[in-house]
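Complex shown without one protein chain; remaining protein chains in place.
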Amino acid sequence: MKKYIKITLLIALSLSLTTCSLIPTKVIVSEMDPGFCMNCHQQVTPGLFQSWVESKHAKNGVNCITCHTDHQAASDQKAMVFPDKCGECHAKQLQEFQMSRHSIGFDRMRIQGEYLGIPQEIRSAFCERCHTVQKRCNSCHTSHRFSLKEARDPYACGCCHLGPDHPHKEMYKTSLHGTIYKITQNPDRAPRCVTCHMPYGTHNSSFGIARGPAGTRSEVVNMKEIPISKEDEEKRREEMIGVCASCHSRRFAREQLENADQVKEAGFELQKKGKDVIHEIAKEGLLYPSLAERMPHPTEGRTLVLADPQLYLGTSQIERLFFTMFKFHNIRVWKSGYHFSPSYTHGYGWAEMQLDLIDIKEEAEKLRGIFREKK
Amino acid sequence: MKKYIKITLLIALSLSLTTCSLIPTKVIVSEMDPGFCMNCHQQVTPGLFQSWVESKHAKNGVNCITCHTDHQAASDQKAMVFPDKCGECHAKQLQEFQMSRHSIGFDRMRIQGEYLGIPQEIRSAFCERCHTVQKRCNSCHTSHRFSLKEARDPYACGCCHLGPDHPHKEMYKTSLHGTIYKITQNPDRAPRCVTCHMPYGTHNSSFGIARGPAGTRSEVVNMKEIPISKEDEEKRREEMIGVCASCHSRRFAREQLENADQVKEAGFELQKKGKDVIHEIAKEGLLYPSLAERMPHPTEGRTLVLADPQLYLGTSQIERLFFTMFKFHNIRVWKSGYHFSPSYTHGYGWAEMQLDLIDIKEEAEKLRGIFREKK
Partner (left out) sequence: MKKYIKITLLIALSLSLTTCSLIPTKVIVSEMDPGFCMNCHQQVTPGLFQSWVESKHAKNGVNCITCHTDHQAASDQKAMVFPDKCGECHAKQLQEFQMSRHSIGFDRMRIQGEYLGIPQEIRSAFCERCHTVQKRCNSCHTSHRFSLKEARDPYACGCCHLGPDHPHKEMYKTSLHGTIYKITQNPDRAPRCVTCHMPYGTHNSSFGIARGPAGTRSEVVNMKEIPISKEDEEKRREEMIGVCASCHSRRFAREQLENADQVKEAGFELQKKGKDVIHEIAKEGLLYPSLAERMPHPTEGRTLVLADPQLYLGTSQIERLFFTMFKFHNIRVWKSGYHFSPSYTHGYGWAEMQLDLIDIKEEAEKLRGIFREKK
């Protein structure tokens, strides 16, 4: 009880003394005394409470009720606070966020063939854990501390941007950039994710200065998946080089990025060789199970889908070999080019794609040897 | 020589001034002057000596002879100190340790079929390096510094709990819990391994508050491998939720853990589909090499072993495909559910299991196509 009084005094003091830019731009009047929540929660959820106490929010008088409205509402919506609420104070950040790919993450997931093809419990434990970024600023701004140090750390981004199909964290970590940052923890010494993807603090990530978004497609597209113009691409490249130029000559930066463009092209060319073998096999009627024998694709129906939105289940093995090639290995080849991670470009990428191609060609020959006579 | 005198004085001083709880609970009288060891060892093993000098042991007068008995004995048993010796001072910790899975780690390894199936040099470099945890408190409490900081760090646990067949470290690192801990190094901000597995400092790890132990089995069993009662399971779950509740609502924590239960079930169901295909193939007599043609399993004999204690050598390829499915991929699916690591649940787990199933089904068809006629 004494603790709570101390906290309330702290808030009062903070409100009277600070003139920080993060203070609410309009006065938020709560119907409810925040003491109602805190009285209990400093006992039942002490870790949460302590994190808030140490936050800028606490120092600026932003309390439970400011964000959660009232205790019943908080309970009803499982304590979720949506970006619109955060935007009441952080308007510029909300506006930028709404232009970013992050702001459509949940909606795009829900129409994905892959998502539709997996059981609900896996969806919850996997897809939705990251794709809620559309609905939760605290995907990156870790509640209830909301520390900028935590949000800007490459590992914060790496919580979602990792794993076999988009190893952004791994590629960064294995680059010289990531290595120097890791050793020095000094963003003036080497870039971290936000340096390039949220330059100058914009919350319009991926539509900011980097060339994305892209998925596994080779074109650079806008939020409606429409390829952007060559001019716009060039403009973004120049802006990107402007970031590199803090430490590198513009000539060097341009050369490195153009090399990455070439790597990307080489990856997609190699991927096409795998695709061609499978189209041939399909024409020869040797896919097993055939398109007729299997469940239709949730969004594409009974067509041969190679590359996004290809599924990883219920297909023939030769398609499955291609799935690994395009989804796990080609993505490493081309994305690592822009992240300057040689081991992902080659060992985990290009070499694996070449091995995939051998597997695909051999499987085609086996299908011909084993199954043609049977037909 | 001067150095040694300084050290001896330090010990004497420490003994006279400190009343720390770690001071031996019974007086240990050594026959041997510890100076005999130190005189030499501060020259020949200066790193070891320096670590000890900085340890609480040194500050509390615990010296070479306290643990190693005497120079000849230490040399005879290769300087090993067994838990019973540590328990002379740390009785509570020893008692808890003896109720934990760690305390049977070496014995269980020695009767494992897998262990019996591999050469001694690999056993030494691999199995025994971790499984000596039964015999060595310094598996976790790194000698000769015995720093609590080192023992409690997630990386200390991760020294053994990592790799393809139990990537606990990797799952934790890729969770939001692990990420926030990594960035902040603050155990009040996010849990580390010991928070859940050794709650409130108990040394009864795995039989503490988490639901384990489990291996790759779906049941929760006791130290004699007998499934524990539903009531006991529920009790443990409630205790676990009590730990989560420091930062999360109990409702939220329960939902997350129940989602993990469902993920676990889904993983084992999918695994069963692979198993069923192979049982069918075995019935059709198409396993190659057949059970009769191969070395018998060291503990199970000439039976078809799918899932633990299945071996990874000398089997048919279709069994090998299942080995990868159950041992490397299903374990990621279900354990990652409880560790909240989406990339291990899906990309490294569920997706890989689906690809495994395609491989297994295709291999079955190939076996039928190629080898049936030959029989």
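For this structure, a couple of remarks:
Going in written order, the chains are labelled A and B, and every chain counts its residues from 1.
Note that in this section a contact is a pair of C-beta atoms (placed from the backbone, for glycine too) under 8 Å apart; a residue touches a chain by one contact, two chains touch by 3 or more.
Remember, predicted model here, so these are calculated numbers, not experimental data.
For the chain left out of this panel, the touching residue among B:99, B:116 or B:130 is B:130. Shown as candidates are B:99, B:304 or B:370; the residue that touches the absent chain is B:370.
The missing chain, though absent from the display, is touched by one residue of A:104, A:221, A:291 or A:355; that residue is A:355.
In the full complex, subunit B contacts the hidden chain through residues 44-48, 50-51, 78-79, 118-119, 121-122, 124-127, 129-130, 142, 145, 147, 149-150, 153, 155-156, 158-160, 162-165, 288, 312-317, 320, 323-324, 366, 370-371, 374. By the touch criterion stated above, the residues of subunit A touching the omitted chain are 174-176, 179-180, 182-184, 188-189, 245-249, 251-252, 259-260, 262-263, 265-266, 333, 336-337, 340, 342-348, 350-351, 354-355, 357-359, 361-362, 365-366, 369-370.
Quick note on the criterion: only the chains that are shown with their structure count from here on.
Subunit A and subunit B have Cα centroids lying 32 Å from one another.
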